[in-house]
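A protein chain is absent from this complex, but the other protein chains hold their places.
On to chain A.
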Amino acid sequence: MAVNSSLAPVRRAGAASGRSSLFRQSVRRLLHNKLAMSGFVVVLFMFALCFVGPLFSPYTDNKINMAMMNKAPGLKHWLGTDALGRDILTRVMQAGRISLTVGLASMVLSVFIGALLGAVAGYYRGVADQIIMRVADLLLTIPGLPLLFIFGALLSEWKIPTDYRMYIVMLMLSIVNWPGMARMVRGQMLSLREREFMQAAVVLGLRDRRKLFNHLLPNIIPLLIVMATLNIGGAILSESVLSFFGLGVMPPTPTWGNMIDAANNMIDFQQRPWLWIPPGLSIFATVIAINIFGDGLRDVLDPKQKR
C-alpha cells in the first residue's frame, strides 16, 4: 500500500495511540480511506448532536404547549413543533440518545453472546457445538422482523412498564442478532483451532480456558470489530421499525421510529413534513454512515473477507 509519502500528521496520530504496530498500521490505513472516514465523521456528529445537543436546548422538559401545536419550522423552533407543541429538534436529539444507546447496547450484548457461544461451539465441537448451532439455526430460520413483532406484541400483552421496555428491546434485538455472529465466530474458530500455534499451545500445557480466550479470541478481534460496527446500524434500524409499529420503545419516550409513527396519517404526512423528515433523515444518515464506516473497517482489518 502506497502510504509512505506526506504522512507526517497521520503518523503522529497513530503514534499517539501508543499501541501495537498492527494497531497503528490499521489506524493509518483507515485514516486514508476517505469514504470510511466521512462515515465516521457523520457518526461522530450524530453522537455529538444526540448526547451534547440537548444540553443547549431550552425545550428539554417536553412540556405540552397547546399554543404551539404543529408549528412549521421557524426561528423559535428550528424544526417546528409536533401535535403536542413539543420542539422537534429537541425530540430528535433525545430520540437519538435512545436509538443510539439501544443500538450500541444490543450490539455489545449480541457480540458478547455470539462470540462466546460461537467460540465454545467452534472450539469444543461435539455436543456443545450441536446444541448451540441448532438453536442458532432455529433462530435464523425465523425471519427477524416477524420474530421481533411477536416479542413486541408479547411485551404489550404482558403490560411491561414502558420504562423497562427500552432494556427489553435491547435484549430482543440481541436475541435476534447473536446467531449470525455465533456462526461467523464458530467458522473462524474451526479453522484457527487447527493451526500450528494451537498445537504449540497444547504442548505448553495451557488450560482450555486460556487457549480459548488468550490465544483464539485475540485472533478474531478484527472480525468482531467489523461485525459489531455493522451490527449497530442494523440494530438501530430494527429498533426504529419496532417503534414505528408501536412495539418497541413507547411514547412519550421519543425514538426516531416512534417519532415517524406520530406522522402516520395523510394530513401530517402531506402538510407537515417537519414531523417526519428530521427523524427519518437521522435514521438514514446514521445507518448509512455506520455501514460505510463498517465496510471501510472491514477493508482495513479483514482484507480477506470481502463480500
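Brief remarks follow.
As a working rule, contacts are C-beta pairs under 8 Å (C-beta built on N, C-alpha and C of every residue); 3 or more make two chains touch, one makes a residue touch a chain; residues count from 1.
In this section, contacts and distances are computed from a predicted model.
Only one of "4Fe-4S single cluster domain of Ferredoxin I", "NADH-quinone oxidoreductase subunit N", "Small RNA 2'-O-methyltransferase" or "ABC transporter ATP-binding protein" fits the UniProt record of the hidden chain, and that name is "ABC transporter ATP-binding protein". For the chain left out of this panel, the touching residue among A:Tyr164, A:Phe197 or A:Phe269 is A:Phe197. In the full complex, chain A touches the hidden chain at residues 20-22, 195-197, 199-207, 210, 214-215, 218-219, 221.
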